[in-house]
Structure formats: structure tokens, C-alpha cells
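With one protein chain held back, the other chains of the complex are shown just where they sit.
This part shows chain A:
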Amino acid sequence: MERCSRGHMQAKKRYLILLSAGACLVLLFYLGGVQLPAASRSRHDRSRNGHRLEQPWPHFSDPLHPFLPWDQTDTEDYNLHISPRQKRDINTSVYKGKRCRMDSCFDFSLCRKNGFKVYVYPQQKGEKISESYQNILSTIEGSRFYTSDPGQACLFVLSLDTLDRDQLSPQYVHNLKTKVQNLPLWNDGRNHLIFNLYSGTWPDYTEDLGFDIGQAMLAKASISTENFRPNFDVSIPLFSKEHPRTGGERGYLKYNSIPPFRKYMLVFKGKRYLTGIGSDTRNALYHVHNAEDVVLLTTCKHGKDWQKHKDARCDKDNAEYDKYDYKEMLHNSTFCLVPRGRRLGSFRFLEALQAACVPVMLSNGWELPFSEIIDWNTAAVIGDERLLLQIPTTVRSIHQDKILSLRQQTQFLWEAYFSSVEKIVLTTLEIIQDRVLEHASRSSLMWNSHPGGLFALPQYSGYLGDFPFYYDTLGIRPYPKFTAVIHAVSPLVSQSQPILKLLAAVAKSQYCAQIIVLWNCDKPLPAKHRWPATSVPVIVIEGENKVMSSRFLPYEIIVTDAVLSLDEDTVLSTTEVDFAFTVWQSFPERIVGYPARSHFWDSNKERWGYTSKWTNDYSMVLTGAAIYHRYYHFLYTNYLPTSLKSMVDQLANCEDILMNFLVSAVTKLPPIKVTQKKQYKETMMGQSSRASRWADPDHFAQRQTCMNKFASWFGAMPLVHSQMRLDPVLFKDQVSILRKKYRDIERL
């Protein structure tokens, strides 16, 4: 028993020990077993974070050869043991097919002599031209690129309407093939530009135009990347018949709301094609629709026999479709889905852009409009049709700041390149011009930032810092001095003439670099000694043809960024000039001036009115005394059409109004009025010198006429009102005048 019990005890002990050993083992296995996969997993994790434990690419440390041995002869014959025929077969072309590029299909020599001039074929009798195409042609004819002489032309545009090449369309022009071939200047389409909005027809909607375009360039809507010849064709947006010829509506964004979310996150409302090309994506939209903030609606009800193809979803979809209003959705959504239709592009794209509803592109293979120059990632979300189901997650993941910026960019792009037929056509031409004059082409920044490529002319300068628009982006400031340009029209007879006083006052300004006297007087130039001695150089130049526009010519002798433009009878003190210039430095893209004028809509006469009365607001400052950037001289001379400039020259009037129109069209902002002593023209007008055009009773009526003429050319009224004037900080404050830097301004 004892033994037995001892044995039992021992057995107990042994089991205890065994148990503990077993427990240890279990622990061991547990640790080992768990640790091992954990270790391998953590290695995996770490490799994901970049701290790899195992180097996947071995970083071979052997002494390797460079890929380009200096003794090329060794390798040159390396392939020689292949038969020449074999080699040729492989070598002939890496890719299937070869197509036009500027270097091969465009004759640059035609543009060398006369620059970038565009010829439009004369319209033939009996040829019908659609309204849209007529708008395109008249835009070209009204532009500064136009030439009526084919011998001077660099680019040719057909008068045959090629916009609608859908055979089923009533606008379709028949026999285009022969008509085009018979054109004497056709030359296999070389240096020709063909505009097209629609091509192909039901059911496959190919991009064939139905005639041989030869070596001509295409400016085409809905063009696919497969057919698009990069840097040769131009992708244009699809626009409707109603798209205005000039001006165009402004974008709908009135202010930047914070947070930037709207009622809906993502919307779409459109047709669903039950069969045929382009139906896949739209058929799948209902998967993503949630009837709350993602509202994607389709209808089957279109075409004659929709009920024949009707599927199970149609009734439900149609009912849902009718519940929502397209316009309401467009204006209240953060993102707008732009899926492909039968063709790649759709009107919806421009509609969304104008409505500041950020387009979400679902149109694989669509070469987006003006893709050559527009960075669409800054204004749209480019989705992939194959990843439709991810779209809601994708758009929700976009940061608020990015939405804010996308939305503003839609508005910039809409107004810069899309809001009118004119803008679309001019953008197309400018893109081609940039290719032709490659050394003077616009940078991406010029195209993609305010005020856009149509207002930033690269011929002015290749350096962005020479323009008034990019100081902030470049982190630089305008040159801190100005050039005064005095417009002289009366002969120099007495030493007390206003022009001499003005010259002296301006020359005394610490910011004055030089003074240019533009001699637009019929009398010959006065002798040099007649001009007062000043500390800055005075340069007298004779006006070209002595016309009004010559005061805005981009004279090369203007070396400063700022121009102080002056009439000869302007009365200004040095202090006023100094102060105005410091203000201009804060607003280098605007006109900063003294006497202001205003425009208003005269609803009785249904036209614009002009007023020089004292009002609580203004929209123009007279360029008889104003500071602005010298770039506007270049723009005035090169951007504006001859018709408006010659009108100004003939009237010898309105040049200041035209300059204000131009600058406000560029900036979309009012000019800036600064403090002046109340003796300027307002008091001078009655007693002014006989030469003053302000005394002329017709003067005022002319200006009224000018306003309306200009507004019609711009297509809209670009002038903007302002209610403020900028004064020196201590202006008329009750503090000792000795403390005031610009005390002379309030002394009178």
C-alpha cells in the first residue's frame, strides 16, 4: 500500500512534471507557431512600407556593362546573323499604320512670309450652309487671322459645310467628295482645316466623314483617341445650334460656397440606349443610383419604336426619370456624370462646365476638347467606363479644397474657351498657330490660368514675367518704375502750356523712369531745347499717321512694365502720380486712373448709355490720366479688330473707352479710381484750350455710339462697376498734415 501510495505519489509528481513540461511545450509551439507566420506577415507588411527585410531586386553588385558601350562597332553587327529579309520584316514598322503629323502633312513655308493667315473659300451660290457653320466662317472672317488672298494664306477653310456628316441628317451635304476634289486650291487637303461636329450614323456611328480629307487637319467633336492624330487634329467640343456666335453666357458660379458640397453629389439625366453602340455604360447606371445624393436617371422613351426594345427596367427607370428636373439637378450637384452617348461627346459636357458642376467623364477613348492645351485634370474627373461602380467612392474621396478648385476651373475654362462659337474657333486657330510658330507658343500655364490663351499672346514675350497676369504664380513683382507717355496734339507755343507743367510734375516722381512725348500734332516737332530739362530722359517720337490708336502702340522704347498714359492738358501733381503708382503695383492687371466714367443700360432706348456725371459708382477711368501695364498696348494693337481701331481713329475719340472695354474683358474686374484734386477736366472743360476735344458737342454722342459698337463686337458688356476709390491711408484724417505722406493731395 505504502509503496503503492508512494508509487502513486511518484506517478502524481511525474504527471505534474509531465504536465508542466507539456504546458511548456504547448507554450513553445504556440510561440513558435504563432510567431512564425506573424514574422513572415510582418516582413510582408514592412516590405509594403518600404522597409523590406528581403531585397526583392538583388541590386546586383557585379561590374556590369553600361547599356551604351563606347565602342559601338562591337554591337552594331550583333543582329547581322539574321537574314536581311527577316530583319526588314520585323523592322519595317513597329506599329501598324502611320499617319499625318505637322512635319509630314503641313507646309510650314506657306506661313513664313505673312504669318498665320487664314483664308476662307468664297461661298458658292446654291450651297446651303448651316447656321453653326456660318458662325464659324464669320468668326474667322472677323478675326485678325483672316485674309481674303489665298496667296497669303497659311491655313485654308472650306466654305462647304462639313459640320454634319450624318447621312440621315437634313443638314448633310451631298457629293462633298467631288465638290472638294474640284477645289482648285485643295492640294490633297494640305494646310486645310475641316470642322466637323457629327460623323457616321446609326447604328455604328463611325468617325468617317464620307469624303477623303487627304492631308487636311480635322477640328472635330467627339473624336476618339484612336482616330485623333496628336498635334495635328484638334478636338473641339460638341455645341448646339443655339450656341451664341460671340460673347456668350457667363458661368453660373456666382460665389464659392463653403463647404463646397451641393445638394447632390453626382447626377445624370439622359437617354438609355437599349441596343447598339454606347449602351453598356448607361445600362449599368442604375447600379450606382441611390435616389439620395447620387441620382442617375435614364429613360427608354426616345425614338419611334422604343417599346419594341423595351426591357424589364424601362418602366421603373422612366418613372424615376420623370420625378427630377434636369436643370435643377445640374445647378445643385457637385459632380455631373458625362457618360458617352452614341457618340463619345455630348452637349452635357458643356452644360455641366457652364453650371460649375464638375464633369465626371465616362467616355473611354474620347479625346477631350482642346486636350492639346487644356489640363482637364484640373477641371474634371476623368473616370473609366470599366470602373463605373467605383465612381461614387472616387468622387466622395475628393477633398473639399480640390472640389473648390475644380469648380472654379470649370468656370475659367468655360468663359475662356467655350462660351461662344467665336471662342471655340479662335482657340482652334490659336492652337494651330502655336504649332506653326513653335518658338513663340504659349506655355501650359498661359492656357490653363486666368485670363487664358486667347488673351495671353505669346508673340508679345516668351517670358511670363513680362505679362501682368503671372506675378503671383512666379512670386515676383512688376518693375517698380513707370514710363509716362504724353499724347501731344497742339503745337508748342508758350512756356506756360499745360504740357510743360505736366512734364515737369511727372518727371519729379520718384517712380518715373522716362517720359515719351508722342507728337501727334500736325506742326513739325519742336526743337529739342524747347523741352524743359528734367532728371529723367524725355524722348519725343512722331505718331504713326498721327492717329488716336498710335498712343496705344507697343513702342519698344517703353522698357517698364507700367505705362502712365497722359493727355497733354492733364493737370497732375507729383504726389498724385506717386500715389497712383503705388496703388497700381498692387493691381498690375487693372487700369488705375483718376477721372472715372460710368455706363448704364438705358431701357427706354434699349441700348447702353454713357455718363460723365458724378455718380456713386464707375466702370471706366479715362486713359488721359491712367496707369496700366504695357502689355495692354500690345493687346490693343494686336487683339482688337481693325474695324474698331479705325473707328476710333476716324472719330479721334473713344480710344479710352475701348481700352477700358479690353482690360475689363481680360480681367473681368472694374478699373481702379484713385484720389485726385478736384480740378481735373471737370473744371477745365469749360475753359479748355481750343484743341480740346472735350468741348466738342458731338463728342458725347460719339462716345455713346462707341459704347454700343464696342459692346456688340465683344458680344457682351465687359465693363464692371465699382463703388470705391482708393485714397491714401490718412486721407483727410484728423491728424497733423505733417504725418501724412501724400499731404499735397488734400491741400487744394
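Assume contacts are C-beta pairs under 8 Å (C-beta built on N, C-alpha and C of every residue); 3 or more make two chains touch, one makes a residue touch a chain; residues count from 1.
What we mean here is this: contacts and distances are computed from a predicted model.
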Refer to UniProt and select, among "N-acyl-aromatic-L-amino acid amidohydrolase", "Large ribosomal subunit protein bL17m", "Electron transfer flavoprotein subunit beta" or "Exostosin-2", the name of the complex member that is left out.
"Exostosin-2"
I'm checking contacts with the chain that's been left out. Which of A:66, A:170 or A:184 qualifies?
A:66
Touching the hidden chain, out of A:398, A:500, A:536 or A:716, is A:398
From the listed residues A:124, A:175, A:206 or A:257, report the one that touches the chain absent from this view.
A:257
